[in-house]
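Missing here is one protein chain; the remaining ones are kept as they sit in the complex.
On to subunit A.
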Amino acid sequence: MNEALRLSALPTLRLLTCGSVDDGKSTLIGRLLYEKKLIFDDQLSALERDSKKFGTTEDDIDFALLVDGLEAEREQGITIDVAYRYFATEKRSFIVADTPGHEQYTRNMATGASNADLAIVLVDARKGLLTQTYRHSIIASLLGIRHIVLAVNKIDLVGYDEKTFRDIVIAYRQFAEPLGFHSLYAIPLSARYGDNVSATSERTPWFEGVHLMDYLERIEVEEDRRTAPFRLPVQWINRPHLDFRGVAGTIASGRVARGDPIVVAGSGRQTTVAGILVADAEAESAEAGDAVTLTLADELDIARGDVLSHPDHRPEVADQFTANVIWMSADAMLPGRSYLMKIGTRTVPASVTELKHRLDVNTYDKLAAKRLDLNEVGLCNLAVTMPVAYDAYVDNRDTGSFILIDRLTNGTAGAGMIAHGLRRATNVHWQGLTVGREAHARLKHQKPAVLWFTGLSGAGKSTIANVVEAKLHARGVHTALLDGDNVRHGLNKDLGFTAADRVENIRRVGEVARLMTDAGLIVLCSFISPFRAERKLVRDTAAAGEFIEIFVDTPLATAIARDPKGLYKKALAGQIKNFTGVDQPYERPESPDLTLLSGEEGVEALADRVVAELERRGNVARF
């Protein structure tokens, strides 16, 4: 690190580079490090060795090899993940996120953008603006980046032509106008030869701006989070002994001082700040970015997930809001499906209630859509199971952002930025019921349950369910039966058989079953319900322990041979689309409460096993 004396008072600049494949992002970063003499001797000799083996630049050093880390991408010549680089010059420290240009890895770009203040958008001077250029600029804008450097690279390959540069800049400015960038600086450069990278090039005499490094060292990007309202998402309660109870977290925005009044968002309980620890040191005040532990004047019921604020500037609180969601999973986002939302330090069950539109990130057009696939962006309404505190993302990146977690794989499936809350959410309150569900059940001398029969069409679900219901009725048990075909004639006649409609179909049935169990009934539901996620959704909708998953297991060949409604014949002939088992998958239950092999035992025997299970669980009295 020659001469890299850091002036620590200057803020670190967090930036990301983005652009299309082969625009030269990695080359630019490598060139910056090389020119600032930030490449060490042993790294340089490894680079020279690798350039001969993998390089694409013939005799020169291939700077991209310095920053492309993983073996696979080295072989493909494509950066496939986000790589972080750290360097410091005399004037400033930098953290650079190198993000992919390849179409299918857009999620990584959003990841890099979420913590960046400035984006360098690279454009190949020979190719001009490409789909990727639009896509990455729109994602940068969505993620709240307000400063853009438009780097028109490979200017050497167009003979350092001024008009080519100007045309690209004009086209980009026109496109970027609705994206809300505060600053846009365009610069002609050659990453390979170093023109305008860290010295002004003599080969672009028509360019009057400063070179890239000069610009990056001087730009002011800090949005002053210290002047925003105070927000402290509570991470952890520190209680080492009876005399100390601290509320620990990182201040998302604003300042707090000893003696300040504070309020817990949601509960509305108030107290004052008795003491402040910044890290482990006592302090009079603390500000955005500080990791603090607060002690409070009164013992309030505060837990992880709460948000502390000043009483005069509180965050919004709602259980429904509208947000832009970037989808990051190969499993499509379907409205109605249940996810976990991590917002600040709170994790709550959530579902998308409505996909208002999908955003075409190449054109900024709003398109009608029923699902979001990997790398797609959409404006959604979401509902969570309890009210949460939040701010709009444009006002606060920390309290306005969330991730959605797949409940089965635990993967991070999506990332969201809250636009606004839905006003009605604050006005819809649960009705406190005077006659409770226990009272209903007591009157019937039974314990309510949802018997969920799942399996292929023709497996025998409805046949078995009917016999079970008859046996229960004979014992004086109060039941109701919801059957796929019947429900679709009434409650769900507006729904088709696409994956999205199947999810909604099951969601509604789950809600109805829940209301019926509230009334004390034993509800028999007979639905193909091919997706694990939806069956889990119904399980979560039901009261704890009341959902009994019954897998009616029949080989597909047997079901096709039975074909009681002639549907397989039509599906196999291509006359019915989205038919489970034919052109739509059936996801077998991983651990059903009961498995009925319908090819091996008679219907009576299978029904008796279901009744016996209800006796064992105490839902109905034994004879």
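In this section, a residue touches a chain if its C-beta (ideal position, glycine included) is under 8 Å from a C-beta of that chain, and two chains touch if they have at least 3 such contacts; residues count from 1.
Definition applied: contacts and distances are computed from a predicted model.
Student: Out of "Spermidine/putrescine ABC transporter permease", "Fe-S cluster assembly protein SufB", "Dihydroorotate dehydrogenase B (NAD(+)), electron transfer subunit" or "Sulfate adenylyltransferase subunit 2", what name does the UniProt record list for the absent chain?
Tutor: Options "Spermidine/putrescine ABC transporter permease", "Fe-S cluster assembly protein SufB", "Dihydroorotate dehydrogenase B (NAD(+)), electron transfer subunit" or "Sulfate adenylyltransferase subunit 2" considered; the missing chain's recorded name is "Sulfate adenylyltransferase subunit 2".
Student: Where the complex has a chain not shown, which of A:238, A:270, A:322 or A:578 is the residue touching it?
Tutor: A:238
Student: Who touches the missing chain here, A:278, A:481 or A:519?
Tutor: A:278
Student: Have a look at A:149, A:405, A:487 or A:571 and name the one touching the chain we're not showing.
Tutor: Result: among the candidates, A:405 touches the missing chain.
Student: Pick out which of A:93, A:270, A:285 or A:584 touches the chain that's been left out of the picture.
Tutor: A:93
Student: When the complex is taken as a whole, what residues of subunit A touch the one chain not shown?
Tutor: Its contact residues with the unshown chain are 1-6, 8-9, 11-12, 40-43, 46, 50, 67-72, 74, 80-86, 88, 93, 95, 107-108, 110-111, 114-115, 235-236, 238-240, 244, 246, 248-250, 277-281, 289-291, 293, 304, 328, 340, 342-343, 345, 397-398, 401-403, 405, 410-412, 415.
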